[in-house]
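A single protein chain has been omitted; all remaining protein chains appear in their positions.
We call the chains A and B, going by the order they appear; numbering starts again at 1 in every chain.
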Amino acid sequence: MSHGFLSPTGVEVTFLLVGVVTLGAAVVSVTTRQLVHAALWLVVALGGLAVEYLLLTAEFIAWVQVLIYVGSVVVLLLFGLMLTRAPIGRSPDADSGNRGVALGVAVAAAVALVWLVVDAFRTTWIELDGASAGTTEVTGESLFRHWVLPFEALSVLLLAALVGAIVLSRKRNADVDAASSGKAGAARPAGPSTRTAAGAKAAGRAAAGRAAARPGEQGAADAASGDAGRRAEGGER
Amino acid sequence: MTDALDVTLRLLAVFAAFLVLPLVVGQTEHKVMAHMQGRLGPMYAGGFHGWAQLVADGVKFAQKEDVVPAGADRRVFQLAPAVALLPYLLVLLVIPLGPGDAVGQAIDAGVFFALAVMGVGVLGSLMAGWASANKYSLLGGLRTAAQLLAYELPMLLAAASVAMAAGTVSLTGIAGAFEWWWLPWQIVGAVVFFVAGLAELQRPPFDMPVADSEIIFGAYTEYTGLRFAFFLLAEYAGIVVLCGLTTVLFLGGWHGPFGGDGLGWFWTLLKTAALAFVVIWLRVTYPRLREDQLQKLSWTFLVPLALAQIALTGVVKVVIP
Partner (left out) sequence: MTPSASASASASASPGFPGSGLAKGLAVTLRTMMRKNVTAQYPEVQPELAPRTRGVIGLFEENCTVCMLCARECPDWCIYIDSHKETVPPAAPGGRERQRNVLDRFAIDFALCMYCGICVEVCPFDALFWSPEFEYAETDIRELTHERDKLREWMWTVPAPPALDAGAEEPKEVAAARRTADKLRQAEGQAEGPAEGEAP
């Protein structure tokens, strides 16, 4: 099968179109002045990315992308935005003086990545008609046969982040406990800041498949229950 | 040509199921809830025991004015019901009714697809909550988000357990590999999955995000007419999807005591209906969980249980290869 840029197949055309949409959504999401709109455009961008994965036959990665990024990270983001400040309409302070620098970094990163990918894969073509190269089985095999060391290293990293989040949140609670030790059972102020909670939960989610995530739940759960403002379980720790 | 016809027929069948099954569940809820409370439920619409009540409701919703609050974010507000509803349609596409080809569209990573797309549906509630320019809606959206974050993890872990047991993440594959003794083996995972799914659908007793005594109707407070109906339809489609998924993952899908594969569709539907009844039953029986109880239940109870189930699955899998 000959491959040429001048005789694109349907899949290639779709790939390009989705890519354009994804890029556009990403650009809008960093330029819009409306915070929540930015998050929603991010959904479009991440979803577009999932479609690209799908077109590249990496089915498993595509669904995981949707599960983790669209279903969880953006929800977390929106949660954080709603908890803090998300006015309807423009946010006057949704701009930064570092616009130029950010643009530079973004372009540099893009160039580096594109150069790297182009250099690495050059004329490698994915055979769309043959056996799928991105099924769960293939992905799992390559992950746990050839890339098991990086995988483990990553999980240790995530575990470290988890433990760190717990340590951060517990320390503050200990202070509060010391301060209000006289009033057992009295209502206590809400727990650690939502960002910490969010971080812990995101990490917990990322490490979902691993039993190692277990110690993280307690801290994240307590932090999350701060949403209700009722923390009756004050004396638990 | 036959391919196109096949695809069209499948899509039409799934779409018809998507339109009919939630209404059936809704009508069942009307009647079962009424009888559990010593009432009769709807008796007029359609003549026979009010069978057309939900059709009448639909007509009523269609006639109502579509109001967008003045302070709302118009586009997001109007888009939200579609975002809430469509994911369930997509999930319904991959739930197998019987062995082999009796599925809308077989997907290799079906479990992941189903759970991922179900998670997207919550975005609709979040968008609605934020865009309504109403503090109750915003609170409802916040609670929705907190609930999703808390309960998606145990749901995923429970599904992972059964995927481990079957050695595949394809829904058809999992149901195909089912043996009767999986039922006691995976029962904890099944309960965790089902409870977490209920919470994700915001069904009572996990309906804190729409607690009418506190925040009116949560994220849907400002909605009227068809858009509101879409949210309601999404809830009932969610019940169908959750019950279907639980059936396929934990109850063996089309496997039945007799009838073989020919009656597969019947067993799947029967199990799904039984689970839907349980969903309604739980709604009638239990009072609403408070927000902190809700979070505690997930993080301190369901997640450890799901992890224990995964451990058990792993041990059994290693011992009995």
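In this section, a residue touches a chain if its C-beta (ideal position, glycine included) is under 8 Å from a C-beta of that chain, and two chains touch if they have at least 3 such contacts.
It should be emphasised that the depicted structure is a prediction, and the values quoted were computed from it without experimental measurement.
**Student:** For the chain that does not appear here, which of the shown chains does it touch in the whole complex?
**Tutor:** When the entire complex is considered, the left-out chain reaches B.
**Student:** Thinking of the whole complex, not just what is shown, which of B:L86, B:L226, B:L263 or B:V284 touches the missing chain?
**Tutor:** Selected residue, touching the omitted chain: B:V284.
**Student:** From the list B:I107, B:L139 or B:V195, which touches the chain that is not on show?
**Tutor:** That would be B:V195, which touches the missing chain.
**Student:** Touching residues of subunit B against the unshown chain: what are they?
**Tutor:** 32, 34-40, 43, 191, 195, 281-282, 284-286, 289, 293, 296-297, 300-302, 305
Note that only the chains that are shown with their structure count from here on.
**Student:** With centres defined as the mean C-alpha position, give me the subunit A-subunit B separation in Å.
**Tutor:** Distance between chain centres, rounded to whole Å: 25 Å.
**Student:** Which of the residues in subunit B come into contact with subunit A in the complex?
**Tutor:** Spelled out, the residues of subunit B in touch with subunit A are 71-73, 76, 107-109, 112-113, 115-120, 122-123, 126-127, 129-131, 133, 138, 141-143, 145-146, 148-150, 152-153, 156-157, 160, 168-170, 290-292, 295-296, 298-300, 303-304, 307, 310-311.
**Student:** Spell out the part of subunit A that touches subunit B in their complex, as residue ranges.
**Tutor:** 34, 36-37, 40, 43, 59-60, 63-64, 66-67, 70-72, 74-76, 78-79, 81-83, 86, 88-89, 132, 135-136, 201, 204-205, 208-209, 211, 214, 217-218, 220-222, 224-225, 227-228, 230-233
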